[in-house]
Each structure stands twice: as C-alpha cells, then as structure tokens.
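Note that this complex is displayed minus one protein chain, with the remaining chains in position.
Showing chain A:
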Amino acid sequence: MAGTETGSRAEADGLADVAAGLDALDTPVERGTPWWRRLLTRAVPPVVAVLAVLAVWQALWAAAIWPEFKLPAPAAVGEHVGDLVGDGEIWGVLWVSVHRAVLGFLTAVIIATPLGLLVARVPLLRNAVGPLITGLQSLPSVAWVPAAILWFGLTPATIYAVVLLGSVPSIMNGLMSGLDQVPPLLTRVGKAVGAGPLTSARLVSLPAALPGYLAGCKQGWAFSWRSLMAAELIANSPQLGVGLGQTLEQARAMNSMSGVIAAILLILLVGISIELLVFRPVERRVLRGRGLAGAV
C-alpha cells in the first residue's frame, strides 16, 4: 500500500511538471512596446499629415488661383486664431459651446441608458421602436432645428433639444447592440452559477456589453457636438450667447474667410481633443483589459 502511495505521489509530481511545462509553452506572450516607440508610431504620422495639408494649402494660396477672400493664407488664419486667443475672447466662446455639449451629452447618457436597457430587454418594445431608433441615427440632427425653434423659441432649450435628439439614439443603439452581442455562453454561465435575472444583468450582461456601450457613447458625443454646431449656426440670438457656431456665422456675415476657417478649425479641434483625451483612453483601457488590444 505504501509502495503504491509513493508511486502515485511521484506520478503526481511528474504530472505537475508536465502541466507546468505546458502552461509555460502555451501561455500567450505579451509584447510591450516602449512608450517612446508608441509615441513615434502614433503621434508622428498625423503631425506629418497635418503639415502636408498646410504645405498644399500654402502652395495653392501662393499660386493665387482663387482670390484672397476665397482662400486666405494659412498665416492669415493663424493670425485670426491668435487674435481670438490674444484678447481672451476664445475662452468665452469655447466655454459656451463646450459646456453645452458636455451637459447635453451627459443628459443624453442619463436618458439613453435606462431607455436602451428597457428597449433591449422588452421584446415587444424592441420590435416596435428598435428600427425607429436605428433609423433616427441617419436623420441629420440639423433637421430638428426648425422644429425645436418653433417649440422652444430662441432659448437654450432649443439647443439642448437638438443635442439630445441627435445623441440619445446613438447611445441607445450602442447599448442595445452591446447587449445583443453578449455571448450566450456567458449568460448560460451566469445562470449555472445561480444568478437570477437582476444579478445576471449586473454581473454578466452589463459588463459584457460595456465595449458596445462605450462605442455608443463615443458616437453619441460626436453627434452631440455636431448637433450643437448645427443649432448654434442657425439659432442666433443674444439670449443664446456666442459659441463656436455663432462665431462661424458672424465671420460669414462679415465676409471674413479667415474667420470662417479659423472657426471651422476650432470646431474640429474641440471634437478631436475630446475624442483623444476622454474616449480613446477609456475605450483602450476596457478593450486591453479584455485582450481585445488589436483595436486602438
């Protein structure tokens, strides 16, 4: 008996060694790239691209194909932006637009999240309004502006209504498709470990749907920003303050092409900055944590 005991012990140790060897051979290797290399491969190409665009622009201006009031020099636009920054006017303008967009976006998240959950989980609702929500995404939110002006007049309510109508469907859609894409196996595992519907939603479905939800939020932000610009461009009134959209419209009214381009560049810059500084890192973290690092 003692003999077989030691025999099986030795066998078990051998097994442990083989198992450990297999683990070592089979474990995915993670390749870390140094930060400076990442910076080099990520930051340099876009900078080069921007410089190239500037060079082409400069060349076109120098060729004087179009008159100055149609295509100003890059330097003239830069001067315009410099003036805006110099007299501090830019901060007020940015504040008006950005705080509205952020507030509108956050409200959209608060509205869209429970609604999205509800629609995703109630089959009847899903069939009824699901296609509508997807369809709403392809409706340019500028189409809502006239309606909103008639409803709310030239007040901030108009602007927020347009922002919400633009971004809520995107966020709902992201959440719904995130929930649709939860692998059925995970739901089954949740059931097998004893989770009821609510616990399963909290511990399995919602975390599993997070990447889709984040993608929806990212798109929702883009839609908020676009809708806001559409609303600001059209709804001009002292009551509404001066945001980037109004700045753009004023520049057009004054026939200042460099002002127009400066405003467009600022609108672009804000959109890209929020995307790069807020959404990209969050999304990256979530995807990395799940081994989906192929993305970003």
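We adopt the following convention: contacts are C-beta pairs under 8 Å (C-beta built on N, C-alpha and C of every residue); 3 or more make two chains touch, one makes a residue touch a chain; residues count from 1.
Heads up, the rule we're going with is that contacts and distances are computed from a predicted model.
Colleague: Assuming one chain is omitted from the figure, identify its UniProt name from "Formate hydrogenlyase", "NitT/TauT family transport system ATP-binding protein", "Dihydroorotate dehydrogenase B (NAD(+)), electron transfer subunit" or "Lactate utilization protein".
Modeller: Of "Formate hydrogenlyase", "NitT/TauT family transport system ATP-binding protein", "Dihydroorotate dehydrogenase B (NAD(+)), electron transfer subunit" or "Lactate utilization protein", the absent chain's UniProt record names it "NitT/TauT family transport system ATP-binding protein".
Colleague: Give the residue, chosen from A:L106, A:V122, A:A157 or A:V193, that touches the chain omitted from the document.
Modeller: A:V193
Colleague: Can you tell me which of A:L22, A:L132 or A:L276 touches the chain that was removed from the display?
Modeller: Candidates A:L22, A:L132 or A:L276; residue touching the omitted chain: A:L22.
Colleague: Which of these, A:I111, A:L210 or A:V242, touches the one chain of the complex that we don't see?
Modeller: Of all options in A:I111, A:L210 or A:V242, contact with the hidden chain holds for A:L210.
Colleague: Quick one: which of A:R42, A:H99 or A:R290 touches the chain that's been left out?
Modeller: A:R290
Colleague: Please identify, in ascending order, the residues of chain A that touch the omitted chain?
Modeller: Residues of chain A in contact with the hidden chain: 12, 15-16, 18-20, 22-23, 25-28, 30, 183, 185-186, 188-189, 191-195, 199, 203-204, 207-208, 210, 286, 289-292.
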